[in-house]
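Of the protein chains in this complex, all but one are displayed in their positions.
So, subunit A:
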Amino acid sequence: MSDTSRPGSLADKLPSALFPRVSGLGMVALLIALLLIGLLIIPVLLVIYVAFQDPNTGALTLNNFQDFFGSSLFRESFWNSFYVSAMSVVVATIIALPLAYITTRFNFAGSMVIQSLGFIPLIMPPFVGAVAMQLIFGRNGTINLLLKEKFGVSIPFMDGLNGVILVQSIHYFPFILINLSTSLRNIDRSMEEAAQNLGSYGMRLFRRVVFPLAMPGYIAGAALVFIKVFDDLGTPLLLNVNNMLAPQAFLRISSIGISDPMGYVISFILVMFSIFSLWASFLFMRGKDYSTVQKGGGGLSKRDLRTHEKIMAYGVVAMILLAVLSPHIGLTLLSFATIWSYAPLPDGYTMQNFVTMWNSSGEYITNTVIYAGLAAVADIIIGTAIAYIVMRTKIFGRKALDYLATAALAVPGVVLGIGYLRLFHGMEVPFSGEPMASWWVIIALALMIRRLPYALRACTAALQQVSVSLEEAAENLGASKARTVKKIVVPLMTGGILAGFVTSFATAAVELSATIMLVSSDSDAPLAYGIYLFMQTPSGRGAGAALGLVAVLIVGLGTFLSQMVVERDKKYRMSGQEQ
């Protein structure tokens, strides 16, 4: 038992004016604020500043924007990015809406399947699936070869922008599915019954009452899909669609150099669109808390399906799930394939790809574990600290800390990458003297900032579960603040923190957009970058797919583990309440 933190230590006896003290937590808050400002706000502001700067004189100007919109390639890129994002929302909606409706509406044995399989796309980085989808849906892919053989037609699923739209909507539709399902489940059955009682039914009932009530969830999901697609770099790059904003930014910076202003102009536009979409969806949802479930009411009434309806429902679900799982199927086939081109299925199967992958990508995997591990550990430490400061203290500006950390959501990976390149350009790593911008630690820092919002949410949720009275009981029995946090709060939060760690780790492990900007040598590259390199050559695809499978396994296992932890924690808590 240490007595240093007890009241009555020497510092407490001195008059405070003589010995100005900042509380320990105050110091922590200050440090985190500095960290976030240095690694998030300054790089982004720098990028925006450079966008408005004349590259030669350094004076403020709008010329860069004039040049941007004066170029037909950039105008086209801008329009393409917008078109692809909007269409991805539309296609994702077409996939998600029937799934959400069927699961929340009917007593449908397939609901569990949809709920678990529906989330599988999220555990695969979209660019990993892109190549596999090319092989299945591409001009010379499985589907079109079969169509040509049987009917003499082909459908340009994967040509140009179509390919990006298809890959993105298949990857991101779960965001709409999750949010929409939650919203639908939060509608009390009396809402629907009141409409039926007044003469409404069928599609009209859905259109006038059910869907409007689920609108906030739908909008939240749709906005997320829009931003994610608008910002994404990996998928268009791998599909070789370069006339979009994010690839243009990447290509300008990587081929012309970090002094080229166009990359910054594009970054500015990307940030503005992110903020605008978030703001628009926030505006829409303000004052619209439509969650109406009553105590004991419990969501829309479910009904049994008639036989022909059941067949139809299973048909729809099977079709959608097949499309949704096609990247995984394609990837698996590709990883075991000897040669797969101009044929519906691979010519033969082999384990050679895994051997190649294993021999040449041990470094990628090690790097990934180090970067993502460091980033995730830092995330949960910072996340726990912010959650505690925001919810349990009265430190000035604590809300700002929360907003600051969450703001990372609105910053595309490309932008953060460009910001770091610019900020650390010319700086040297202390002692070793190597250039800071190509130091591997920078990659880990970028991953940390990018994943912090997720870890913060997990930690906040975990802390919300710890009743203040549990802490007060400890303090009442003589434990200091610091000891209470250590002995009571953190142990009770363990489950949530662990879930936050796993989520951060798994998603950081497959992040491409920021890392692709920051990787300076192959030996420093993480797994996602390795997959990208493999996929550049036809001969490397097999090994790339094998590495892709590793990535999917890491994220899948991570998701599964964090789910387990959360569930176990829930049970543990429930049993505690019953006793």
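We take it that contacts are C-beta pairs under 8 Å (C-beta built on N, C-alpha and C of every residue); 3 or more make two chains touch, one makes a residue touch a chain; residues count from 1.
FYI, contacts and distances are computed from a predicted model.
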{"item": "Omitted chain, identified by the protein name its UniProt record gives, among \"Polyamine ABC transporter ATP-binding protein\", \"Na(+) H(+) antiporter subunit A Na(+) H(+) antiporter subunit B\", \"Glutamyl-tRNA(Gln) amidotransferase subunit A\" or \"Secreted protein\"", "value": "\"Polyamine ABC transporter ATP-binding protein\""}
{"item": "Absent-chain contact - pick from A:L46, A:L147, A:A195 or A:M564", "value": "A:A195"}
{"item": "Touching the absent chain when the full complex is considered, from A:A29, A:L180 or A:V209", "value": "A:V209"}
{"item": "Contacting the left-out chain in the complete assembly, out of A:Y49, A:F65, A:F206 or A:Y290", "value": "A:Y290"}
{"item": "Subunit A residues touching the omitted chain (full complex)", "value": "188, 190-191, 193-201, 204, 208-209, 212-213, 215, 287-290, 292, 294, 297, 301"}
